[in-house]
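Here the complex is missing one protein chain, while the rest keep their positions.
Chains: A and B, in written order; residue numbering restarts at 1 for each.
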Amino acid sequence: MARPVQSDLRTRLQEWIPKIVLAPSVASMLIFVYGFIVFTGYLSFTNSRILPSFDLVGWHNYWRLFQLPTWTIAVQNLAIFASLYIAICIAIGLTLAIFLDQKIRGEGMLRPIFLYPMALSFIVTGTAWKWLLDPGIGIEHTLHLWGWESFHFGWIKSSSMAIYTVVIAAVWQSSGFVMAMFLAGLRGIDNEILKAAQMDGASNWNLYRRIIIPQLRPAFLSAFVILAHLAVKSYDLVIALTGGGPGRATELPATFMYSYTFTRNEMGVGAASAVIMLMTIAAIMIPYLYAELKEPK
Amino acid sequence: MSGAVDTGVAIRTNRVTRTFIYLFLLLFALFYLLPLAVMLINSVKPLSEITGGNMMALPDVWTFEPWREAWSSAQIGVQPTGLRPYFINSILIVVPAVAISTIMGALNGYVLTKWRFRGDTILFGMLLFSCFIPFQIVLIPMARVLGMIGLAGSVPGLILVHVVYGLGFTTLYFRNYYSAFPTELVRAAQIDGAGFFRIFYRILLPLSGPIIVVTIIWQFTNIWNDFLFGSSFAGQASQPMTVALNNLVQSSTGVKAYNVHFAGAILAALPTLIVYIVSGRFFVRGLMAGSVKG
Partner (left out) sequence: MRSYIGRTLKMASVLALVAGSAQAEDVEVLHWWTSGGEAAALNVLKDDLQKEGIGWKDMPVAGGGGQSAMTVLRARVTSGDPPTAVQMLGFDISDWAQQGALADLDKVAADGNWDAVVPAALQKFSKYDGHWVAVPVNVHSTNWVWSNKKMLADLGIEEPKTWDEFIAAMQKVKDSGKIALAAGGQPWQEATMFDGVVLSVGGPEFYKKAFVDLDPDALGGPQMVESFKRMEQLHSFVDPNFSGRDWNLATAMVINGEAAFQMMGDWAKGEFLRAGKEAEVDFGCFRTPGTAGDVTFNSDQFAMFKVGEDAQAAQDAMAKAVMSPSFQIAFNTVKGSVPSRTDVSDEEFDACGKKAMAQLKSASENGTLLGSMAHGHADPASVKNAIYDVVTANFNGDYDAETAAKELVKAVSLAQ
């Protein structure tokens, strides 16, 4: 009599366990991510300055945000920075992965060398990069000392070029990681297909273009997600390398948001910029996530 | 139709191409090593040689004093403690945070792939999107929440923060890894009467080595290098390494002891560097099996 009830209870429990296991993550996500996003959205309509305040002021903060030349610069910089950074990282990462996949002697040595920059915090690597890029002490100076007098590399001091030095340092940090992702993808490709294609007389170039690279699609997508997320969050990098300068030439939305929220005591404007940033990310990510997650069904 | 291709092993390359490949790889190895080399070279130079000389030149006088100073006697705050005490704080924060977020990520991934239910994809999408939230915006509300639950300025509070904002990525990794895992095996075990956790321990976990490595590396690196949360939510006794390093490097006045700064930076990065180098091979293998598969 008691048995079937008990087993019934057990199976029902079994059904519930997965949801119970997932519950803490979902709850914390709802509170700490989406709850806070809603909170920030609310703040963007208030006159918050040094601490959150709850007096609504309508669209005033957004209106001010778009009047600020620094914000325009920051958004333009993000467009330049993110597109170059993602494109170059993927290009370098893919090339290195393909080359490393050619049964290279010393792969075990090279791989960690390519990967290690990801392990370092920019608080101080920033200083090393600042030195290297500074014409007075860095690469330019060193090459002058070694006799190449006409060499000139002063991008970091120029308002129009400084953002590209940020790209260089950012690519240095994460292209090795992208390499690892592509390498993993390459190692996962079935050799038999390649052999068959070669039998048909395909050249190396065609082999990569027609068969291998299309098969790396998931790796491209993962690389894109990770790089896009790093690009949007790039903060330490800019602070360590240029401090947003010369002038405000290398300001990015992340540095803009931080400085308005925390150092300029204009939390409302900072929140408004955060909302715009999140909406931009959502506009890019939601179609991607949709396409990505629809598939397995 | 290049004639250089032989049959047999998949890709064949001729000698010229191979030389080019080696050169290319070496060139990039130099590019990657350059900043580290600058830091290493200058961390064993006396300060006078740095300010007066060529940053790429090897030291005339080798000294390991900057390393000793960064570790045990550099001025971090009022007291000249060096980075040593903060190292322990970082370990106390990083180890539990990595462990908890990895375990939760593994279980989430397991549920999301093998115990599918209505709406799970949307939940996962939301979790993934949370990776993109700029951390600056959560500081103030998070501080409020930590204050309310009594964890402000404590190590458990910091662990909580790191776990919460690491879950998106850990779940992503495990979900992708487990989605390639044959569901039939799980169903068969279920029919044999194995429960939720039993299946996880006995069937999935033993095969999860590579993805656990990837997740741990990712989380370890991110949490170890975190400055924003560490500085905002740590108490006086729980400040992590990055905050101390920042205090060492960013001090506003006085002669900048670059050699000590660089030594400190390398010391601070040592745990992550070791993790990368030791587990580099597993890392690629883990990525291969996991995150790169959509």
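The working rule: a contact is a pair of C-beta atoms (placed from the backbone, for glycine too) under 8 Å apart; a residue touches a chain by one contact, two chains touch by 3 or more.
This is a predicted model, so every value here is computed, not measured.
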- line: Answer key for B:29, B:126 or B:152 versus the chain not shown reads B:152
Contacting the left-out chain in the complete assembly, out of B:132, B:178, B:233 or B:262: B:233
Message: If the hidden chain were put back, which residues of subunit A would touch it?
response: 49-52, 64, 67-70, 130, 134-136, 154, 156-157, 159, 239, 242-243, 245-249, 258-259, 262-266
Query: Hey, which subunit B residues sit against the chain that's not shown?
result: 51, 75-80, 139-140, 142-144, 146-153, 231-233, 236, 239, 243, 246-256
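Everything below uses one rule, namely that only the chains that are shown with their structure count from here on.
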Field: Partner subunit B, residues of subunit A touching it in the complex
entry: 14, 17-19, 21-22, 24-26, 28-29, 31-37, 39-40, 51-52, 92, 95-96, 99-102, 104, 108, 110-121, 123-125, 127-129, 131-132, 137-138, 141-142, 145, 172, 176, 180-181, 183-185, 187-188, 191, 194-195, 198-199, 201, 203-205, 207, 216-219, 221-222, 225, 228-229, 232-233, 235-236, 254, 257-258, 261-262, 267, 270-271, 274, 277-278, 281-282, 285-286, 289-290, 292-293, 295-296
Query: What residues on subunit B touch subunit A, complex-wise?
result: 1-2, 4-5, 7, 10-13, 18, 21-22, 24-25, 28-29, 31-36, 38-39, 54-56, 104, 107-108, 111-112, 115, 117, 121, 123-138, 140-142, 145, 163-165, 167-168, 171, 179, 195-197, 221, 224-225, 227-228, 242, 245-246, 249, 258, 261-262, 264-265, 268-269, 272-273, 275-277, 280-281, 283-289, 291-294
